[in-house]
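See structure below.
With one protein chain held back, the other chains of the complex are shown just where they sit.
Right after this comes subunit A.
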Amino acid sequence: MKRYVYINDDESLQELYCDNQISNRKYTVLNFLPKNLWEQFSRFMNQYFLLIACLQLWSLITPVNPASTWGPLIFIFAVSASKEAWDDYNRYLSDKKANEKEVWVVRQGIKKHVQAQDIHVGNIVWLRENDEVPCDLVLIGTSDPQGLCYVETAALDGETDLKTRVIPSACMGIDFELLHKIKGVIECPNPDKDIRRFDANLRLFPPFIDNDVCPLTIKNTILQSCYLRNTEWACGVAVYTGNETKLGMSRGIPEPKLTAMDAMIDKLTGAIFVFQIVVVMVLGIAGNVWKDTEARKQWYVLYPYEGPWYELLVIPLRFELLCSIMIPISIKVSLDLVKSLYAKFIDWDNEMIDQETGIPSHAANTAISEDLGQVEYILTDKTGTLTENRMIFRRCCISGIFYGNESGDALKDVELLNAVAGSSPDVVRFLTVMAICNTVIPVKSKTGAILYKAQSQDEDALVNAAARLHVVYVNKNANILEIRFNGSVIQYEVLETLEFTSDRKRMSVVVKDCQNGKIILLSKGADEAILPYAYAGQQTRTFIEAVEQYAQLGLRTLCLAWRELKEDEYQEWSLMFKEASSTLVDREWRIAEVCQRLEHDFEILGVTAIEDRLQDGVPETIETLRKAGINFWMLTGDKQNTAIQIALSCNFISPEPKGQLLLIDGKTEDEVCRSLERVLLTMRITSSEPKDVAFVVDGWALEIALKHYRKAFTELAILSRTAICCRVTPSQKAQLVELLKSCDYRTLAIGDGGNDVRMIQQADIGVGISGREGLQAARAADYSIGKFRFLKRLILVHGRYSYNRTAFLSQYSFYKSLVICFIQIFFSFISGVSGTSLFNSVSLMAYNVFYTSVPVLVSVLDKDLSEGTIMQHPQILFYCQAGRAFVVALETNSFTILQHLAIWGNLVAFYVINWIFSAVPSSGMYTIMFRLCRQPSYWITMFLIVAAGMG
């Protein structure tokens, strides 16, 4: 499955792939009505109502005017249809804007201004600085002589830092003019939605260079919706267009999440439906029996002796229609309405605005607010979620000497400063690795200060720390790095970058020292990814100790290492690396394998320790939510000791002797099995004691446990209120969520980075923190908040209120429908089981649409307890969690102005509607209300009923 893109080929292939017209629309003008209706009718409830409405057209069986069902039905359909239409119209407008944007495209060898929608696959597109990229392009030229350009991918992955993109080597050095005439073929996979991967090959046709196949990666592309920054111009070949771009493919309607309450309502609806069928059958049979016995005697009814064949069905069908109001038609609409208001309340909440950045909380999914009140498990990421993700370089250990231990800040450690001033070779090498072993881009601002654009906060911290220690990373000009040290500038040529992956847990660069031509491999990475590869004979014990010591303090550690390469070793490896880089299949794995061949025999330089401070209010938040009966699991990619330290410092686990930590570890199946069983045993024993027991598991043991001992692990998961999982991969995070969900727990996953996206999407509720790692998690999440501490308010206030309000509303909806329906059923017993309606059509319709639905809607303003009370007694949330049985009492607890308005206004509306209606001479109710209101006994009765109801 490949696509061949012929560059700049005006004649052929234009029709093979779609043009660049973006369409996010669901409907067109013509198909809107049928498609929308079809969609609405694919829901069971709507089908049911349609059936009822159709049955009502048969006047023989309809108890009331068909308008009493058709009216609300059409109204409800019109509401949802117009909402859809409005959304679709907005999509159409934004599509149109994007499609009609003018871009420069090469046509017949000349640059022309065309609309973005006319770009075809194979066209060469020219972009200026700050232009938005109209489709997925493979770069072939930029204004930069080294073929670099910078893009901002915020719209794609939410990361606001600039990323570098380079033109493929084959296109390097092609003249500006010649780019118009370039011809070639790009062999690339069919469109997919992976924005981190593009495994393709480029071959230019003569006269351009040779027939050599040049590998392309995601580094050589600029994707739709990115912005070109800091680059005068760039041009590229369109490879994916329109809805086939990476962005277009990843767009899509996420599967709607169903809340526990929704499921409950559906179940209840089903139960009521069954009940209704039973009632209809009983009454239908009774009606037919009555008809054949009693009704024959009632001469004034004049029942014919011979009826048509459907005679037997008539009475049951009448009752079906009479009972159809048992299922409230308005519940879906009312719920949709109030749910969107809950979401708005979250958006509006001033107390959940991040004061630092001014970002308010946002509910992207408006449908699941009440689930927030039923959360039982919170799975949280550590970095950036519990902590600020503001990395500060604090300590280091360089060749066995600890710096920064006294003051807690290595940058102020006089010893280190002296060592730097004295150009101690170990220290300088260490700082050099800190400064250049990264993917940071230095940008000179107008004032002359150097800003670093880093993709990772750790790298940012290291580079900045190095700069403070006088090893300043000044400039990056294509492959040439400039380091300023003590007034002299040292240049390095970057030969290869072995990028960081979460599997390898380290990254390396191969550089050539421009002074002496030596080729050096610089590496940094997690301790277990670096220390085992030290050259034979190096003492790594101090480093291991350093790592342990730092981890105890809750610091993040990185080990730095280097190795000098021999020229031929590098050349040999470089070929392999190039080959691996141009494979189309399993490229990532192949590259990792090749990297492994170079990254060994390190000389360990030292360990850095970076502090990541806890966010404000994290311990309090965790404690409060804990009290509310919510269990916390911490899932982190960090190492065990760091994770445990952070967990201790934020109340996640209690220190000994109150708390107890149980470790599950082991490298083999047996070891894991044994330790799992031991932990499980302890857990069972201590579960009755008031003791905080938590288990700690690392990624490796987790993998084995999930694979082979799923049952035992599940039991452990249920028993344990707290768990710390360290060294876990994104997919393991998602697996854990899945595990808890399969035990029928309501889970909430909270995270901030791209590695949490899968967990967030998997959980019942996903919360993203719009933090420093970009907005990727916040975008995938149902709710995005600025700080972890807002979670308390989100769950205890918004979640709980939403739950109570929805519970009230749905109970009330069923209650009011059942009330009126039971009146009808009882009436049928005294009306000869003939299916007469006690109420006239207008009253029935008004009952459903006006009298009973509007006043309940204001229950969205109801607050049963004040916010302060809930915060003080978070235990109250138990009632919501247990509330799967809908146990909230049917009462309104506080009355705001709007509620008064709705309730009393509704009373007035009742009289107004009935007075208007009884002023119409042709209606059956003519003057009834006028007469009624003149009777004193009516008012006395009304007073009695209200008073008795209150009593």
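As a working rule, contacts are C-beta pairs under 8 Å (C-beta built on N, C-alpha and C of every residue); 3 or more make two chains touch, one makes a residue touch a chain; residues count from 1.
Keep this in mind: contacts and distances are computed from a predicted model.
A single chain of the complex does not appear, and UniProt lists its protein name as "ALA-interacting subunit", one of "ALA-interacting subunit", "Coatomer subunit gamma", "Large ribosomal subunit protein eL14" or "VPS33B late endosome and lysosome associated". Only one of A:Asp460, A:Asp638 or A:Asp782 touches the chain withheld from this view, namely A:Asp460.
Contact with the undisplayed chain is limited, among A:Trp233, A:Phe345 or A:Phe910, to A:Phe345. Checked against the hidden chain, the listed residues A:Ala238, A:Ala295 or A:Leu335 yield one contact partner: A:Ala295.
Check A:Ile359, A:Met507, A:Ala580 or A:Leu702 against the missing chain and you find that the one touching it is A:Ile359.
Touching residues on subunit A toward the chain that is not drawn are 63, 152, 154-155, 158, 160-162, 227, 229, 294-295, 297-304, 318, 344-345, 347-351, 353, 357-360, 362, 390, 392, 443, 445, 449, 451-454, 460-461, 464, 467, 629, 690, 772, 775, 801, 827, 830-832, 834-836, 838, 861, 863, 873, 875, 878, 893-899, 921-922, 924, 926-927, 930-931, 935-937, 940-941, 944, 947-948, 950-951.
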